[in-house]
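Some chains have been omitted; the remaining ones sit where they do in the full complex.
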Amino acid sequence: MNYSDVFSTWRDLHKTEWTSYTRHPFVERIGDGTLPKSAFLNYLRQDYIFLKHFSRAWGLAIAKSSNITEMHTCSKVVHALLDEEIKLHIEFCNSEGISTDELEKTNEMHQNLAYTRFVLDAGFSGDFLDLMAALAPCVLGYGEIGKRLGASQYSSVYEKWITTYAGKDYQSLCVEVGTLIDNAVLTRLGGNYTSLGKFRDLSQKFKIATLLEKNFWEMTNI
Amino acid sequence: MNYSDVFSTWRDLHKTEWTSYTRHPFVERIGDGTLPKSAFLNYLRQDYIFLKHFSRAWGLAIAKSSNITEMHTCSKVVHALLDEEIKLHIEFCNSEGISTDELEKTNEMHQNLAYTRFVLDAGFSGDFLDLMAALAPCVLGYGEIGKRLGASQYSSVYEKWITTYAGKDYQSLCVEVGTLIDNAVLTRLGGNYTSLGKFRDLSQKFKIATLLEKNFWEMTNI
Amino acid sequence: MNYSDVFSTWRDLHKTEWTSYTRHPFVERIGDGTLPKSAFLNYLRQDYIFLKHFSRAWGLAIAKSSNITEMHTCSKVVHALLDEEIKLHIEFCNSEGISTDELEKTNEMHQNLAYTRFVLDAGFSGDFLDLMAALAPCVLGYGEIGKRLGASQYSSVYEKWITTYAGKDYQSLCVEVGTLIDNAVLTRLGGNYTSLGKFRDLSQKFKIATLLEKNFWEMTNI
């Protein structure tokens, strides 16, 4: 599970926070199928709103790109979010009796708002790297969770969720995003990036976004 | 207490939320002096961080202004925040034994982060009006709270806080900001602004910012 | 040629500017094949840089969207620009002996820079509508030019350029963008939008972008 060197550095710098997010009881109970359905549906409803703002942030990343390769990867992520991940969400919710209309009317919870607006402000106020640092925990953390659960003896209850993030498409997107981040950091900050104040700022953004991911799991009592 | 017609409209559209913010127990106990000092100091520490992001948002408002009058008022607010309000905070905290250095090292709580990043994203993603709608609850709500408490039989415990916001300087800033908002809405959306979808979006932003203000009081258990 | 009501209104408000752009000698000589090849190649080189910044602006439009329908259309335009229009440019330039590397090294001319940065600032400083008003002249003007030349007795010299913009794909993209703009204006500003100050600001942005398009043709002496 090494999508990127920079990502590995960030994760290792904030091990406690990273574990509290990626090994959260909410995650573990998706794996063993003991998560109450109502909690899962509440999460999906909030995640629908989250994904819209997250797609906005990846759209912003296109605007903040320095070259056409960066633009291509970011555009690909927008496409994956809007045309695949959100679509899956809607279908899944529909199949569980939540209509698209009801989904659209869901009230955004404060933990959700805190996370997405933090990412968007990091992006608007900073440069491409600041945005990537704030986006990384979600994209790559879900990749890591998916891969781990997918390789475990997971319950069939939330199989579809698990196989989406464990699946080849999502995993190869993570590899692409990891490469994007590594290249972006290397071309801008050079090989000794870990010594720079700019990198410490990026790590701080990564850490906060990680904690906001943890908070996201805690929106619903389980 | 009528700083602005547009503000009055927003406030009346969201009475419950507005009351839950401006008549919050935290506020009432500042007035009667029963708020625990530790709660007040925790609030001040967080508010220091808040004011920095809030100043950033008013700086952004300069960038989003359409004319020199708007720019002047926004620059005046930045000045009032950076050179007066934040300075008072630092002095007050220092006098309570919290050093400037300690203040700088305060960890930002999620409720704080949620509010400021919501305002900044509203501003970056929208136009001058969107930013004003998200900024109004704080500036004008504090004016309203200050005026009400200042006219009451308030306790001397938090007198300095009360007289700052009840004082002539802060109250006249509120009148200026109210006029800024009225003019900005009228010149852009015309006299029938309440019928427009754009105005409904603005009201929604005002409402969310109001709820995030209420949340801000609730960061500290009292 | 009526991609959108709002677009027609803008165009009619600025007829002289619109004609000076869409009936520019550079355009007419693409049609009759008398444009010197060197002028066309210089235009293509600059247009490659233009398209990158233009794609950035459409990425920004995703970030500034209010709903998922707007996001979908903007993402589609980014895709059309990055994966089709820019690709065609590169292929065409390559076939004319300009390598991709040479294309990447082209110096951006000031007229080019003026136009793209105006669009990007309009977008960053304003809301979704401000961005659309600045983007419209390029997208829909090329649609109009393509349609007109495509229906004329055009020379075969620049046939590929003409048939790209006259073609079904590009024309249907114009219809989609036109619908996007109409819906965006109606839901935000209502049916009487032409009377609002906000709409006058949008028209002004449309006008300036139109003049900057005209300037773009004049980068190369013909």
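When the chains are written out, they are named A, B and C in that same order, and each has its own residue count from 1.
Simple rule for what comes next: a residue touches a chain if its C-beta (ideal position, glycine included) is under 8 Å from a C-beta of that chain, and two chains touch if they have at least 3 such contacts.
Here the structure is a predicted model, which is why all the values come from computation and not from measurement.
This structure file defines a homomeric complex of 4 copies, of which 3 are shown in place.
Operating definition for what follows: only the chains that are shown with their structure count from here on.
Counting the residue numbers used at the interface between chain A and chain B, over half appear in both copies, so the two copies meet with largely the same residues.
Farthest chain from chain B, judged by C-alpha centroids: C. Computed from the mean C-alpha positions, the centre of chain B lies at a distance of 42 Å from the centre of chain C.
Under the contact definition stated at the top, the residues of chain A that touch 2 or more other chains are 56, 120. The touching residues of chain C, when paired with chain B in their complex, are 63-64, 66, 124-127, 130, 187-190, 195-198, 201. Partner chain C is touched in their complex by these residues of chain A: 52, 55-65, 68, 71-72, 74-75, 78-79, 82-83, 86, 120. Interface of chain A with chain B (complex): residues 56, 110-111, 113-114, 116-118, 120-121, 124-125, 208, 211-212, 215.
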